[in-house]
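Of the protein chains in this complex, all but one are displayed in their positions.
Showing subunit A:
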């Protein structure tokens, strides 16, 4: 019996502590999140979820929102529009969440946005960069800088700092993301007075880009503007090196090329690549340093831009939920529009069109020695 007594005592104490914990904590305030947590694009959704979870932990440590802890109900969309729609309808119709975060892809947002809008539930995309996302309706927000802000900034830096004038364009035609980024590039190239020598395309599953690059090489451009996802983008960089295009012909990428994976696959061939990014792991401001430390401590790896955007977004959402006069869609919407926030991506506020208002946070990164660094 002597042996059991300490165990019993511990159990008793544990039971007491948990029940006390339950009786004191108010019901959590639950918001919904729809992200890709399984399937080939899960790497984006999981990074976003980790950013949210870290943010929620810090918010709850600081007292939660409206006197209750904040909680997120996650639904997996697996990257499919139908599942994203079903998830949104569940979260809004059954779980009655006051606010939705996500979904991961712009194509999913085009399917889910109208539903949230119909029920007047604010929805905030953290990674939806395509044109027209916030045109869906007055309850659709995004905290990710649209391509229309990031890409022109990158091109302008290439023109002003590197003297790029003549470019060739190469884009993935059968993917909604790369096609949408190409549309932005086309407009920006025209606006900034670049001479476009040729525009070539490839398919998402292509692995051989030598035909397009041979043609591009014969035209002697100053740079190649590429809209591709990480895998294809790295393949293009490798082919560019293999075909002997000179090193000083720069590759300029869209958001899809802003990935550590490109460096991993392309290795030294990635040197000289320019990308625009809303965030950079090497940014040295104290908020960012603190975020990276906390993220490393919790997950044992470096955050990427998706985690950083998610981390800022959950804080913005928490602030708006605190400020809102009640939890109706209209009140939260008004509060979001008024929220001013200083986060790891820099100063943040929404425009009246519900996109990020401050675009000074766009960083132009250059790959040098196998690492991203801010272009000087």
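The rule is simple: contacts are C-beta pairs under 8 Å (C-beta built on N, C-alpha and C of every residue); 3 or more make two chains touch, one makes a residue touch a chain; residues count from 1.
Just so we're on the same page, contacts and distances are computed from a predicted model.
The complex appears with one chain absent; UniProt names that chain "Branched-chain amino acid ABC transporter permease" among the candidates "ABC cobalamin uptake system ATPase BtuD", "Branched-chain amino acid ABC transporter permease", "Carbon monoxide dehydrogenase subunit G" or "Glycolate oxidase iron-sulfur subunit".
Of the listed residues A:43, A:66, A:89 or A:261, the one in contact with the hidden chain in the full complex is A:89. Checked against the hidden chain, the listed residues A:66, A:156, A:179 or A:371 yield one contact partner: A:179. Residue positions on subunit A in contact with the hidden chain: 37-38, 75-76, 81-83, 85-86, 89-90, 92-94, 107, 110-111, 114, 119, 130, 173-176, 178-180, in rising order.
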